[in-house]
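Of the protein chains in this complex, all but one are displayed in their positions.
Going by the order they are written in, the chains are A, B, C and D; count residues from 1 in each one.
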Amino acid sequence: MTNTRLPVAGTSPSRLLEIENLSVHFSRSGKLMRAVDGVSLHVAAGETLGLVGESGSGKTTIGRALLRLLPEANTQWQGSIRYQGTDLASLSRAGMRGMRGRMQMIFQDPVSSFNPRRRIEDIVAEGLVIQGVPKAERRTRVEAALADVGFALADVAGRKPHQFSGGQCQRIAIARALAVQPDLIVCDEPVASLDVSVQAHVINLLQDIREARRLAMIFISHDLAVVKNVSDRVAVLYMGKVVEMGSGEQIYDRPAHPYTRKLLEAVPVVDASRKLRPAADQQAIPSRIRPPSGCAFRTRCPRAVARCGEEEPILTPAPRGQMVACHFPHDETAPFSTARQA
Amino acid sequence: MSEDLPILACRDMSCQISARPKALDVLQNIDFTVARHTALGIVGESGAGKSMLVKSIMGIAPASVRVNGQIMLDGQDLFAMKPRDRARFIGRKVGIVFQNPMTSLNPYVPVGRQIAEACRQHFDVPRDEARQRAIELLRTVGIADPEDCYDYYPHHFSGGMKQRIMIAASLICHPDLLIADEATTALDVTVQKEVLDLLQTIQEQRQMSMILVSHNLGVVAGRTDEILVLYGGHVVEYGPTSEVFRNPRHRYTEALLSAMPHMDQPTHTRLRTIAGQPPSLANKPAGCPFAPRCGAAEGPCHTTMPDMRTGTDSRHRFACHFPLEQTVGPAVVSGATDRGARAQ
Amino acid sequence: MTDAFDVNTTATSALRAGRTARAAAVALAMLCASTAATAYAATQAEPVKGGEITIVNGSDIKSWDPAVTSGTFPGGPMDMLDAVYGFIVYTDVNGKVQGGMAESLTSPDAKVWTLKLRPGVKFTDGTAYDAEAVKFNWDRAADPATLAPAQAFVASWNKSIKIVDPATLEITLANPDRNFGSTLAQLAPFIASPAALKAAEKKTDIKPVGAGAFLLDSWNQGVSMTMKRNPGYWDQPRPYLDTLKFVVIPETNSRISTVVQGGATMMAGYPYQFGSNAEAAGVTTHEIPLPGLYRAYFNQTKGTFTDRRAREAFYEALQRPRLMKAYTQVEGYIAPTNYFTKDSPFYDATYKLPDYNPQHAQELFNALAKDGKPFDIKIVTYSNSDLKRLGSYLQQSLGAYENVSVKLELVDQAMLTPTCKAQGNFDLCVDGGVLVSNGAEPIISNLLSSKGNDNWGKYNSPAMDKALASANATMDPAAVKAAYGEVQKIVAADLPLYIFGSETRHLLIRNNTGGIVPSNGGILQKQFLFVCKEACTTK
Amino acid sequence: MSSPGAPLVQGTRLGDIARAAMPATSMLKLPGGTLFEMLAAAFLVFLVLIALFVDFIPGLVSPKFPYGDFSQMPDLTLNGLLGTDDIGRSILSRVLYGARASLTIVFVATCLSVSVGLLLGMLAGYYRGMLERMVDLYANTMSALPSVLVVLAFVTATGTSVGAIILILGILDIGTYARVAKAGVISQNNRDYVLAARAMGATDARILMKEILPNLIPALTAVMPTLMAGLIITEGSLSFLGYGIPAPAPSWGGMIASSTDLLSRFPVLIVGPTMAIVLTVYALNTVGDYLAHRLNSRERGN
Partner (left out) sequence: MTGLKPYAKAVSTRILAGIPVFLLVTFGATALSSLAPGSAAQLILGDNATAEQVAALNSAYGYDLPLWERYLKWLGNLLQGDLGQTLFSQQPVLDVVFDRAAVTFEIAFLAMALSLVGIPAAMYTASHPGGIADRFLRSLSSLLLAVPTFVIVVLLSYVFAIVLRWLPATGWANFTDDPIANLWYVALPVICLSLHQTAYLYRVARNEMITVLQEDFVQVARARGLSLSYIMLRHVLRPSMPQILTVMGLSLTYMLAGSFVVESYFAVPGIGWTVLTAVKSHDIPLVQAILSLTVVIFVIVFMLVDIGYAIIDPRVTVS
């Protein structure tokens, strides 16, 4: 069911994409902001990696960095991004263009990810035109891609994005990504702006496609429940760093990092059986420009001791198998899941 | 002003936007009450009319919107008042926190003054006293160094802090009712929880009533006494929160609950989907607004809007021609097959 | 011979002109040659000492160089130079040469001229306004480096100047010139302190040091100029005024309303511009009874107008009174029949310019086209609204004929002279404004002689040169009249110029202005001006 | 920071709803605009038709030849409707032909400045850096100087010909259009559809032409009427100061200028051309406001 894998050092042939030590710095009016700080991730073919974290944790930046979509001005990045062994960082623009048929992206806002002035069929065919697919073939591939997301070409032809609802737009966006037949899709908050009654569609659709095409996915979301649903493995980001990474079960049932636990505890649960008891704790979220020394989470962490301020924890295997960057990882089941199982 | 008089009662309220070619019904036949010291959750997807409902109650609906029916606030009929008096009355009785903390605070005015100004206007509180009250409230909502923060501008605060300041501002006139309109939607989960906790604490401590408006069922689930489900401008289900969640009778409520991914589902669980799209203002179905998307819809669903019915619990009401069966016992939330058993 | 101000102004109503002219003529009869005591035209009041008068002009002067003069009309640059330097001699409204700074300029034979200076006149820097100073100025004007417009004129006699005594100069001309005095008054009338001239390294450094009625007090370029009375002026108690101001107001309407409202004392213009403002309380108009001609230059060196038929056709194609009406928006103009108008002593009715004859004009146009010399002309004129109107009218009227093509080129003020005079880049050039033709000379020679300074069309006729020379060479009125008869004959035959109207200038003045004594083309002798206690100028 | 946290329905600010439901300030609301805005647009269409087909108006005399006596009062005939001018031409005819002149000049100048401004603005907004600084410098310089002065200085140098006037009027607004285009590019540059195109491997040229350019058109169109109104006024001022299109070609500013001198005697001369200029500018401004408002509400609606 789930293909949980222990992260292993070194390159393995099943690894489609391998990010090593990726750092991205933005400079804004003289100040340097580390959006991503030494992140190493990998995705195997057909695998879905979920990236969760709060706003500003670097999720989106990672997604864009590995497709080389970051703005060039005021941005520096380092580290290696290898796609099936090819280092994307070293590719020329033209070389990168060749790679783009194999990696695609789906954006958060279905409306703004379409040029409002273009027709749907042109939008879906865009990648094919750029990749130089002959016209005759283009049509069939567009048709196929649209069919995959539940549209007939005849229904959408000639229409503009604003004639579609958010959910439909997001399906078309999936079709656009699929049309070039990629191996990997980066989904950046693909359901965040959809109504609950619509987002289920899109999630199911992504799942179907993943299975049918053996697509690898990087699924970026702030919604832990959605990430849990779609991901084989989950990486939890905090302040530009991976603080915990492992399979869905590992992360959700026995979170080792205090931050992961905090996130999970905060998720509103559709549980009306009792009235929640409000907690009164609150901690300031530290500045991105001057992150705290040592562990970035220590200012919010109930377990923090002096060592956390002195020594930055590195990602190491936790007892339950996941990787965690904490000096004092938890090793008990999540309190809420205990409650549920009780 | 008796204690058993509900703080807010909407009777047969409706809202129309005047537009061409025909006026658009945003809300129809809204009927609910908020009892003292209780919390009401209002849930609905975008376009369901949540925002308009709040604005109509607050008297800040756009000029092109016509509000009909009756709104009783603390026993007073709002529409019987002169507009100016009404605004002042609402301002004193109701505190409101809006969705977007980034835009709800005037970036040009120090936060302290934005908190204090309402009581200065409504109760002629002297400047120093208003300041003291505001500082006290800042402390209450958990702002460190409230004396200093009084003179800070909104941009000095993070989103969560701003929302706390908005809560402080809403409390300055000691309102009887606090409305949080998607107050935590724009916040990160951890901050969302903190703010929700704060709202709940304050409501309980100050013995206020509260309306918690959200698109997220999870937000209202553990924090309200009653819940009102809006769909397409209609109240489709209304009742005690635990009852509605445990035993949804309207098919929309049930579908919504089962469409949500849950953290206790295994990875790659298929979600139940709801066909179609929520109705738009311009082309609302003639009968039940949910009929086009409802698997159980039959003839009358497409032609007539169902009346409110009452379940076994007399407080649980729903508008469905073919409601779901009442399930007995607390074990299963709904008939959703693929959601698995959910322990209570 | 034109300037910014002139450009903004034009013609007059014949009716109005006639009425004012009569009034002026009565006053002029009393005008005495050498003393100014009775020289208050249309003024009954006794001169009052003190006060201030403001003259409004359309533009400012560019330099104080006494040798660089142009435009003897009120509001022109000479107006301001005169206040400081004073005319050495001037032509009065009757065309007689009068003494100004000098006492007299006389000649028995038109060849040897004696200039008598007034004794004891001093420049304001204390140096003497004597024969040496006069000679210095004229020698300077004769130097080509000075760039005086009168260079050729002065150079033809400056070598012969003989200083008889400090107050007397004797000038011997190469050829007799009856009009030497008026030419001098027109072209080289200003004498500046040699010391000041020598002190200036560049032309623009020249400081205005003269012996005239006023001293320059301050100059705000392009805006205003204030002058104080010269306490050492030779003709005490004149000048009467304490202060004389010139202000620059480019807009004609603004100029008029400024005078009407009392913001200034006078402006020069034409009744059509004044409109009902002439009837306003506190102001009056004053005619300067010097008839002038409106004329345009035919380019006789190249193009269509080298053919006489083209010039004739041009005359015949247009109704000149209507052209004048288009120009001034006033009725009642009569087309001049020749260079001299009816009220001139030299008028000869025999020789007439061609009259309006559209059929014949069309025949001529056709004939020209047939000969391969189509009537295809470029009219060059200023871009102000009056001349634009005139040009447009010419263009549209001629455009109604067949085989005619007319281009209109409107140029900036500074560019008309270079375009027409220097480059000859035109077929018909209109510079607007009237050219005062009362005394016939030197203007007629300037216009018509082959070497004439204002002969922009480069008209070249030995017969005309000879006729003009003989008119100048004699003091005998009958001979002069005969010679001018010949001139009119040749004009009617050759059509060297397009003469389309005649006009007199007017002043719009506050009615408490006294001592209006025009000289040359109408420049007022400023030393006579005074402010009456109450209205003293007849309406 | 591009990571957008949890903004589920962040797009809906309260104000947007309010704005979308703002009452029309005019009583009668027609599709898309008020009656007044429709009238203004109709007037402009009418004006363009006049400019195109003025030659074919039956009975209208030529603007270059006299129709009646000089400076006549208006009467009820077609050509005499606005009176005759100082040399007897029909003012109506001149006003209508003047529309052709003004509109042609303004239109061609606008085409010039839009095309150059658009190109510069797009490149500057896309590549930033030096080019952006140059465009800013140019736009700053132009806004530091009064337009009439720039035009005058230029026209003194080149002389007044229709070509020169078009050129200089065109140069005036390049900076403004470039700025608008630049701002549009910058705001789109991080829009998801541009990113999507980039993710597809689209070249810069393709992104600029296919993705960005079409979306710049509304913003440019919205500023265009107002800038064109400005050009009409500048052109009028230029003619008024005597540096406009050469006579006898009819131009509104020139007509006003020549009637100014005769104002105290024939005030009626100024009415026709003044009305023409005022109405045209009014209509352009109204349409500009309307477009800007429409664009604004659509932008915010997104």
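Things to note:
In this section, a contact is a pair of C-beta atoms (placed from the backbone, for glycine too) under 8 Å apart; a residue touches a chain by one contact, two chains touch by 3 or more.
These numbers were taken from a predicted model, which means no experiment stands behind them.
Looking at the complex as a whole, the chain kept out of the display touches B, C, D.
Screening B:14, B:70 or B:121 against the full complex identifies B:121 as the residue touching the chain left out.
For the chain missing from the display, the contacting residue among D:131, D:186, D:217 or D:279 is D:279, taking the whole complex into account. Take chain D: the residues that touch the chain left off the picture are 13-16, 18-19, 22-26, 136-137, 140-141, 143-149, 152-153, 156-159, 229, 233, 236-237, 240-241, 253, 256, 260, 263-264, 267, 270, 274, 277-279, 281-282, 285-286. Contact residues of chain B toward the unshown chain are 55, 58-60, 84, 87-92, 94, 96, 98, 100, 103-109, 114, 117-118, 121-122, 153, 155, 166, 169-170, 173. Even with one chain removed from view, chain C keeps its contact list with that chain: residues 60-63, 68, 70, 145, 147-149, 151, 202-205, 219-224, 247-251, 253-255, 257-258, 260-261, 263, 277, 412-415, 417-418, 421-422.
Keep in mind that, in the parts below, only the chains that are shown with their structure count from here on.
Among the chains in view, D has its Cα centre nearest the centre of the complete protein Cα set. In terms of their C-alpha centroids, the spacing between chain A and chain C amounts to 91 Å. Touching two or more other chains at once is no residue of chain C. Across the assembly, chain B contributes residues 46, 188-189, 192, 215-216 that each touch 2 or more other chains. Remark: chain D residues 64-66, 70-71, 86-89, 156, 160, 242-243, 246-248, 254, 257-258, 260-266 touch chain C in the complex.
Residue ranges on chain D touching chain A, taken from their complex, read 1-11, 128-129, 189-193, 195-203, 206, 210-211, 214-215, 302. The touching residues of chain C, counted against chain D in their complex, run 252-253, 256, 272-273, 275-277, 325-326, 329, 383-386, 388-389, 391-393, 395-397, 399-400, 408-410, 412.
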